[in-house]
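Note that one protein chain of the assembly has been removed; the remaining protein chains are unaltered in position.
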Amino acid sequence: MTDPVIELVEPVIDLVDVVAVLGSFPALAGLSLRVERGEIVLLRGPNGAGKTTVLRLCAGLVPVVRGRGRVLGLDLVAERDAVRTRVGLLGHSNGLYADLSVTENVRFWGATVGASSDEVDGALERLDLSGRLADVPVRRLSAGQKRRTALACLVARRAEVWLLDEPHAGLDAIGRDELDETLHQAASAGATVLVASHELERTGALATRTIDVVAGRATEAGQPHEGDPT
Amino acid sequence: MTETQTPPGATTGPDRSRRPGTGTTATRVLGILALVAVAWLVAFGLGFSPADRDQEESVRILYVHVPTIWVAYVAFVVTAICSGLYMFTKNHALGFDRAAGASAEIGVLFVALTLVVGALWGRLTWGVFWQWDARLTTTALLFVTYIGYLAVRRLGGSHHQRARRSAVIGMLAVLLIPLVHWSVRLWRSLHQEATVLRTDGQVKMDGLMLFSLFVGVVAFALIYVWLMLHRTRVMALEDALDDHGLEAALAARRAEGEN
Partner (left out) sequence: MRVWRVALLVAGKDLRIERRSRVVTNQIVPFAAVTMVMFAFALDADVVLQRVAPGLVWLATLFSMLVLVQRAYAIETDDGGLDALRVAGVDPAALFLGKALALAVQLAVLEVILLGTAVVLYGAEIRLEGGVLLVTTLITATCGLAVVGTLYGGLAAGFRGRETLLPLLVLPVVAPVLIGATRAVESALGTAGAVVSEGWPWVGLLTVFAVAFGVGGTLAFGPLIDE
């Protein structure tokens, strides 16, 4: 088991020279990345740079082929299952069941980690889903409402690391503001947030730090507000 | 695990003598031995051994039919053992996975041969190509099961993904075979007490026939070993090629980042 003191000192995400492969394509070609607790880090870079793969790797969905990867002080290879229960990934898909209502979805995902009904209600409340939308089937929600439901699932699952892939895509101005607010709340509550995004105007203001991802490797960006590299 | 590592980008000259192949002195000797054994089998099976009193000339088919199924069963046992070795040994050596796959491929080939020559023999001896007897039915299901196994091997993914997936399927097949055999036995014994012909192969054989059968077993066992060696080596080369491709792709990806 991990020493709690070490866990406090260690970065939440610590990737060292990681190689990851999609099929036969080396999506990550020796990528290193450190993220501390409570940070909101923006990963930016052109399509195909490996942003999504970084997120999926941290969620234990893409294996580390070479190098060393640790999340929450746990090794991504040896302790993958322990990592998974504590991180939340919101990728291009939401992981929601279209025929179930908002509440049913959040309750299901919360229940996978044994969340109480209070926690589920709290999560719904926090994402402003407890009112009119609570019993609407996910099938009938807008893109932004689905995204909010998925975030509520992350909250209900008590995710400590939020891995978000293009979370602003398809949202209107209000939806984006709400999302930013949610991420700030999560970060100040101790969650660590890693966001892959094209929406630099948006996320640049939100993020505490920006990392450039190019051709499967990462470099610290000096200026988070520069133009879109694509 | 073979890790043939040429530095990426380095051009290997047309040095043909160093090109990796699958033949070695041992396999060449083995191949020649297999050929000799086959020649023997032809001589004894078609020439020296007598025709059977009941089955007449068609008995000669059995010198292929029986050895192939025996070797095929051995091949599937090898697949199961290698699957288990891959799963339960600590370093999960891909060599076991390749041996399991190669053995299953050859096993499927041999079962196919068994079924084809068996059907021909059945037509000559029983007057029909197929009998729903326990052994035939089990064999047919075995055949389809391992075709499924080979399909699973081709699903893609990394070498270890392939290996783990197919090892599980290979071991589940071991679970399945006794169940299939049991069900088919029970089925036939309950409903077909009086079959057209006893098909359990209890044929009285004279010495020369037995010897021909023995030559058949030796010949097909040698062919099996020879094919195994070559096939596993080809598979190892394929895997090494993928790894090499990864090195090149990694180098290309890093170069792309530098620009």
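Lettered A and B in written order, each chain numbered from 1.
As a convention for this text, a residue touches a chain if its C-beta (ideal position, glycine included) is under 8 Å from a C-beta of that chain, and two chains touch if they have at least 3 such contacts.
These figures come from a predicted structure and were not determined experimentally.
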Open item on the list: Going by the contact rule already stated, which one of B:I147, B:A221 or B:A248 would touch the omitted chain in the full complex?
Closed with: B:I147
- [ ] Check each of B:L176, B:L241 or B:A255 against the chain that is not shown and name the one that touches it.
- [x] B:L176
Open item on the list: Among A:V18, A:L42 or A:A59, exactly one should touch the missing chain; which is it?
Closed with: A:A59
TODO: Could you list which residues of chain B touch the chain missing from the display?
DONE: 87, 141, 144-145, 147-148, 151-152, 155-157, 161, 164-165, 167-169, 171-172, 175-176, 179-180, 182-184, 186-187, 190
- [ ] Name, in rising order, the residues on chain A that touch the hidden chain in the full complex.
- [x] 59-61, 63, 81-82, 84-85, 87-89, 91-100, 104, 108-109, 111-113, 137, 153, 157
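In this text, only the chains that are shown with their structure count from here on.
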Open item on the list: Roughly how far is chain A from chain B, centre to centre by C-alpha average, rounded to an integer in Å?
Closed with: 47
TODO: In the complex, go through chain A and note every residue touching chain B.
DONE: 19, 21, 23-26, 29-30, 63, 65, 214-217
- [ ] Quick one: which bits of chain B touch chain A in the complex? Just the residue numbers, please.
- [x] 156-158, 242, 245-246, 249-250, 253-254, 256-257
